[in-house]
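Apart from one protein chain that is not included, each protein chain of the complex appears where it belongs.
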Amino acid sequence: MIDLLYFAWVRERIGLPREGVETDAATVADLVAELRAREERYALAFADLSALRVALDQELSEFDAPLAGVREVAFFPPMTGG
Amino acid sequence: MIDLLYFAWVRERIGLPREGVETDAATVADLVAELRAREERYALAFADLSALRVALDQELSEFDAPLAGVREVAFFPPMTGG
Amino acid sequence: MRIAVQPAAFDPSAEAGLFAAGVSGAGALVTFTGLVRDLSGRLSAMEIEHYPGMTERAIRAIAEEAAARWQLIDVLVIHRHGRLAPGEPIMMVATAAAHRAEAFAAAEFLMDYLKSRAPFWKKEVTADGAEWVAAKDEDEAALWRW
Partner (left out) sequence: MRIAVQPAAFDPSAEAGLFAAGVSGAGALVTFTGLVRDLSGRLSAMEIEHYPGMTERAIRAIAEEAAARWQLIDVLVIHRHGRLAPGEPIMMVATAAAHRAEAFAAAEFLMDYLKSRAPFWKKEVTADGAEWVAAKDEDEAALWRW
């Protein structure tokens, strides 16, 4: 079981901040493909990966990164702090 | 009559902060030549012009600048503010 | 090194005073304060979302990178989240070093990385609704100079 976290407009489009999923996805991109296939709101949130960032266990990562051993995956738009 | 001002080690070598001079010097360099010829302490203070800066009427200037109309000439080492 | 991620308002000048008082041997102190700007004249609030846990980690990693690159005597980062009013301080950084070049470079580095690599997202709230602030290409480009 992996925890999925969503922030900013990703959270708003999907309609929840966090959920647990059971998945055999090998990479983040595989997980995104599973999520897109679920429902329209996921397809919409993940329509353009270039507008998204991903963190694995609270470290910024890439969409082709492996998911083995990962407990927490967060999806969000580019950050706008400072 | 021109007011001469000396700062930092220029002031210390010459032994006074300010004096008035009557001069027909055309440029700062001519004035420096006159001062050097006066006394050892002036010769010492003006030995190396590359170690000195000059301001004419409170604006940084050059040693080849003309003195016509100038009322105040200040000699000092490179500045160390900030 | 102090890193604070908090909903509470803070007083940047008071924090700068505390920071300065805790530093010894510095020749140069630099502070940066970021404030909520009301560009449209209609901003009612700025809402800042963050990723608890990752935020502190990311800021600490950025501050440690700064400390590894420059000889810093101390570093302070404060960043708010939650709902802020126009004009309120959003965040500040402070750096203390022997020389001005290091203090300035470290403060600018911290700001550039906090902008694009710390997990905060800003939303502008006006009477007409709310809109997420888009990341600027120039902010991403600013990272390339380091």
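Labels for the chains are A, B and C, by order of writing; each one numbers its residues from 1.
By definition in this document, a contact is a pair of C-beta atoms (placed from the backbone, for glycine too) under 8 Å apart; a residue touches a chain by one contact, two chains touch by 3 or more.
Everything numeric here is computed off the predicted structure, so don't read it as measured data.
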>> One chain isn't displayed here. Which of the visible ones does it touch?
In response: B, C
>> Going by the contact rule already stated, which one of B:Ile14, B:Val32 or B:Ala74 would touch the omitted chain in the full complex?
In response: B:Ala74
> Which positions on subunit B touch the chain that was left off?
Replying inline: 5, 7-9, 11, 55, 58-60, 74, 76-82
> So that we can see where the missing chain sits, which residues of subunit C does it touch?
Replying inline: 11-14, 16-17, 20, 24-35, 37-38, 87, 98, 100-101, 103-104, 107-108, 111, 142
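Everything below uses one rule, namely that only the chains that are shown with their structure count from here on.
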>> Counting only Cα atoms for the centres, state how far subunit A is from subunit B in Å.
In response: 72
> Can you give the whole-Å distance between the Cα centres of subunit A and subunit C?
Replying inline: 26
> What is the distance in Å between the mean C-alpha positions of subunit B and subunit C?
Replying inline: 48
